[in-house]
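All protein chains but one are shown at their positions in the complex.
Now for chain A:
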Amino acid sequence: MKQNHFAGTGKLLKLYLRRDRIILPIWILLALMLINGQVSFTKAMPDWQMFINELSASPITSAILGPIVPLSIEGAILWRGLLQAIITVMFGASLTVIRHTRTEEASGRNELILGRPVGRYANLSAALILSCGGSLLAGLLTAVFLMSNGFAGSGSLLAGLTLAASGCFFAGIGGLCSQIFEHSGSARGCVFGVYMLTMVAMVLNNIGGGYTGWAWFAPEAWFRITLPFGGNHAWKLLIFIVLSALPMVLSYMLLVRRDMGAGLIVRKEGSADAPPRFNSPMALAWRQQKGSILVWAIGMAWLGGIMGMGTPNVSEAISSSFAHMDTEWASAIVKLGNQEGFMAILIYMLGLMGGLSVFAITVVQRLRREEKEHYAEMVLSRPVSCSNWMVSYLAVAFAGSALILLVLGLASGLGWSVASGEFSHFLRVLGMSLSKIPPVWTIIGIAALLYGWIPRIGSILNWLILGIFIFIEMLWEVGIVGWSAMQWTYFAYAHYSIPIHELSIVPLIVLTVIAAALTWLGVIGFKRRSIG
């Protein structure tokens, strides 16, 4: 009677396709757009041949993004474009599974379905089929896209299938996390945690030259195992399929061993009384945010520590051709030196561009969530002013981001110092990290302003602004725009390309004042508008 457990899978799949008719194309097309971006980016460069030669000669870029393999235009596209596309598909696939399994279960909607003649496995199966199908579609479209750009068919197909395999693996991870955690938020956090672990494996693989066993632990670097356009090891896809099946099989095994709605982690009772100091909007804001601040701090300590320890392995040799590259970026890196540059870029990416900017935006968006879910109403119907409520949350955001940056600086500084036995690095690295506080606060200020005045579209605008600034950064790195364009972004004032002892303090103070002013304006907007 095994068959019965899958009854209804097809019908559920239809429902999920209907529900995902917008979100599914988005993550598939986003992957394609990222590859397309890298293709047009590389082709637009007047001298891409020289550019990739030099990039692969730079120990810093090799350590962060890995060596360019093969050393051709295809390799340059895989190197960053396919990498980004794979990461997109990994998240798209895993979050889709969670969306249709744990989220449905936690909301109780699943009961409506399971009350019908639908098998025990139908829900998970339909979600996995949807995610793996989406990944495969993204892979095939990638292959077609690469071929249409005139690249070899075999390499294009292998690149696409590698992408699909990475997506399927993470679909399984999404399924597994959904079984373990009772709430969809925790399951998503679990996926993100697994992703962070794979990132560490990826960087360790890159520092080790790009061909170490670490690559197996990093699905985003699986193309370094199959080597499209190079060795074309297509048979290794079979191993990926087996690897992807593992978390899926585990998910099915766990699914039948637990009750509906329950996770594997036993829920605890809490305290019947609140601690005496839990008595103000500020206390509530801290209580709500401290978990995420703690997770960010631990994540940053872990990443920063490991990368810091790895820093002495970055070769200090600078190839002569790289030294002669005439972009501002290349000369800045030459000036910094490879190890210092590696650390500066790392702190910049974790502490500002990639990491803390996301923290800052999401933490302010929490305000919107509290408002939408009517939590804010419960507090604001008490003698609490609108400004008190909003400022409390923002104060926690300001303090929390500073705390995370402090931890990042301490951990990476210590990691590098201990591994190299040279403690002069410590204060410099700490300085690099702390210098990111004013720009991060500016991001919070902008988010607060948008939330206060235009809460509905504010969150999209936040991400858009960040995206545009990152785009400007990328254009600057390859020398398409000059530093004057960078200066329009908050990135420029604590930029990794400026040696920490040359960094000017005045712009940082100005940024802090701007952050305060934006916050103040945001609070005024919030006081003037309706709640809810």
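Rule of thumb we're sticking to: contacts are C-beta pairs under 8 Å (C-beta built on N, C-alpha and C of every residue); 3 or more make two chains touch, one makes a residue touch a chain; residues count from 1.
Rule of thumb we're sticking to: contacts and distances are computed from a predicted model.
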Name under which UniProt lists the unshown chain, selected from "Spore germination protein", "Anaerobic sulfite reductase subunit A", "ABC transporter-like" or "RNA polymerase sigma factor": "ABC transporter-like"
Option touching the unshown chain, where A:Leu238, A:Ala274, A:Ala399 or A:Ile509 are the choices: A:Ala274
Touch with the omitted chain, as defined above, among A:Leu95, A:Ala159, A:Leu204 or A:Leu284: A:Leu284
Omitted-chain contact residue, chosen from A:Val379, A:Leu461, A:Leu503 or A:Leu521: A:Val379
Interface with the unshown chain - residue positions in chain A: 183, 267, 269-274, 278-281, 283-284, 287-288, 291, 373-375, 377-386, 529-532
